[in-house]
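All protein chains but one are shown in place.
So, chain A:
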Amino acid sequence: MSNIDSKIPEGPLAEKWSRHKAAIRVVSPANKRKLDIIVVGTGLAGASAAASLGELGYNVKAFCYQDSPRRAHSIAAQGGINAAKNYQNDNDSVYRLFYDTIKGGDYRSREANVHRLAEVSPNIIDQCVAQGVPFAREYGGNLANRSFGGVLVSRTFYARGQTGQQLLLGAYSALNRQIDAGSVEIFARHEMLDVVVIDGKARGIVARDLTNGEVKRFGAHAVVLATGGYGNVFFLSTNAMGCNGSAAWQAYKRGAYFSNPCYVQIHPTCIPVHGSQQSKLTLMSESLRNDGRVWVPKKKEDAERLRKGEISANDIKDEDRDFYLERRYPSYGNLVPRDVASRAAKERCDAGFGVNAEGKAVFLDFKYAIERLGRDTIEKRYGNLFQMYEKITDVNPYENPMQIYPAIHYAMGGTWVDYNLMTSVPGLYSIGEANFSDHGANRLGASALMQGLADGYFILPYTIGDYLAGEIMVPKIDTNAPEFEEAEKNVTGRLEKLYNIKGDQPVDYFHKKLGHIMWEYVGMSRNEEGLKKAIEEIAELKKEFWSNVRIPGEMNNINPELEKAGRLADFIDIGDLMARDALNRNESCGGHFREESVTEDGEAKRNDEIGCYASAWEFQGEDKEPVMHREELVFENVKLTQRSYK
C-alpha cells in the first residue's frame, strides 16, 4: 500500500534542490506581513526557523516549555557540527558527506534529502561565524576541525565540548533580534497540547501556560513542529527531563503520519547507570573516541576482580587488555559509528567482561593519548568533559580510564515529512529531530546540529513560502472556530481526566515501568517474541496508568506532575507504536537490531529485499490498530552494500 508522495524533485541528484528552489513559489514582502506562522520548540531547528522566518517578514509566534528559548536540549550537544567545507584538504566534498550519511544511516534515508543537507552544510558554518559563534581556531586564525565516528575525514567544527550550546546561543541571539524587532513573539513556559486542523489544513495550536494552567488558542496560516525526539520513552536517556514526544503525537492523532518509530540511537559513550535512584544518563561526547581507546580485560578473571573492586584498571597490563573495537574493526577502530560501538560494548559485557560492579561498563582510556600528546593538549580538547565526568563519578579521568556504557540518545524516527518538510497534514511542518528524513536507521555524530540548522535556516524558509503563497487570501485565523473549540475541549478534558484519577502511584512509577519494558524488549536487541510481549505489557501498563496515577497540586498553578502525566500518556502510546514498527521490520539495520537477522560473525544483517522502505503509520482512532503505509526508498546514486567498517 503506497499512497505516499514524497515530492522529490526530478533531475540529477546534485541539481534537485536548486531546480526545486527555482520552481517553487515565493511570497511578496507585502503579503508576508499578513501571514502568521507558529513555531513550536526553540532548539536549533525551531530557533533558527523562527528567526529566519521573522527576518523574512512573517509574523511568528514561538513556543517553548522551558523558561527561556535558550534552554532547549540542543544546548547539550557537545562534540560538533559537520560541514563539507574541505578546509583540511582531505578530499572531503558534498558528495562524500552525502555518501557517509547515507551509509551511516544504513541505507534507510532519502537520497534527495540527504544530498540537500550536505549541500547546505557549508552555509551553516558561515552563518554561525557571522553571528559570533566562537568556534575553535588554528593558530593562523582559520577554523579548526576534528574527526567523528563513521567517517574518514575531518569535517567536524566545534566550540570546545559545548558546540550545541554555542550554536543554540547563536540561533537564540538571532531570535532575540527578531523579538526585539517585533516580528517574533515568544511564549516561554507554554506547552503545545493540540494541533488545530480546519478543512484539512493546520491552522493553529492549543497550548497550556505552565505558570498558571491557562489553556489558550493560537491561530496561524502554518504550524511548524520543532519539538525534538521521543528518547525519553525509555525513562533513562541522555535527553533533558522535559524532552517529550507529545507535540509529534498530537500531530499524529490529527492525521500526520509517524515514520520509523523503531529507529532510536543508542549512544556508546555515556556514564553507566548507577543504582536505582538515577533520573537521567549523562553523555560523554563521541569526540572523546578520537583520542580515547575503548577496552575491556582479555581475561575473565581480571573482569571479575575489577567488578569486586579488588584491582583497578591501571593494574591490568597492556597485553591483557582487549581493544575490541580496534580488533574487530581495524580500519575505523574506535571511530566506528554509534550503533556498531554500542552493540560491541553490549556484546563484551554480556560475555562477562564488564568492568563495573553491575558488569555493565567498558573502559575509555586516555592514557595512551596523554603519553602521545601530553596532558595539556588533552585538557584543552576535552577539559570540560573530564571535569563533568569527575564531578559525577568522583574519578579523575586523567589518571584512571573512564567507564562508559551505551544509553538512549536520539530518535531517528519522527513525524513523516515530504521533501518540503511538510507532514501529511497540509500546512503542518516538522523540522530537526522531530522529523524522520535525513538519518535513516542511524545518525552519524555531529549531524544532528547540522540537520537542525539546515532545516531552520536554509530549507524551511524556502519551502514554507511555496505553501503560503497559496494562502495569501486567507484572513487572520479565527480562534473562535468550532475546530478550536473542539481542540480546547479535547485538551482540558484530558487534563481533567488525568487529574481526577486520584490513584496511588506517582507518574514516575509508571514511567520507570515503561522504560524497563522498552529497554528490555525494544532496546539494543529485539526479537519477535519480545516485541509481542512488549505490546502486551504496554497495553496493561496503559490501563494501570489511566486508573491509578496520582497527580497532586492544582490544575491552575505550576504543576510539574500534571505536565509529566500528559507526556507519559503519550510516551505509552509511542512505545506501543515503536514495538509495532520494530516487529514489522524483520531485518537489522542501523540502530534497529533484530536477533533474527545477523551475519555469521554476529554483525547486523540488513535485508534490502524486505526492508528498503520508510514506514509511515496512520492513526485510526484511540486503541485501534494503526495502518502502516510504505514509502519505498529508491537509490539511484549509491549502490546498496552491506555496511562494513572492518
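Throughout what follows, a contact is a pair of C-beta atoms (placed from the backbone, for glycine too) under 8 Å apart; a residue touches a chain by one contact, two chains touch by 3 or more; residues count from 1.
Criterion: contacts and distances are computed from a predicted model.
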| said: There's a gap in the complex where one chain should be. From "Fe-S cluster assembly protein SufD", "ATP-binding protein", "Succinate dehydrogenase" or "von Willebrand factor type A domain-containing protein", what does UniProt name that chain? | reply: "Succinate dehydrogenase"
| task | Check each of A:90, A:138, A:350 or A:485 against the chain that is not shown and name the one that touches it. | result | A:138
| said: Can you tell me which of A:63, A:386, A:458 or A:521 touches the chain that was removed from the display? | reply: A:458
| request: Looking beyond the chains shown, say which of A:75, A:226, A:296 or A:612 touches the absent one. | output: A:75
| query | Which one, A:347, A:508 or A:608, makes contact with the chain that was left out? | reply | A:508
| message | Applying the definition given at the start, please give the residues of chain A touching the unseen chain. | response | 48, 51-52, 55, 66-73, 75-76, 85, 87, 123, 125-132, 134-143, 159-160, 162, 164-166, 169, 172-174, 176-177, 179-180, 186, 188, 211, 238, 240-242, 274-275, 277-280, 282-283, 309, 356-357, 387-388, 391-395, 457-458, 461, 504, 506, 508, 550, 552-553, 557-558, 560-561
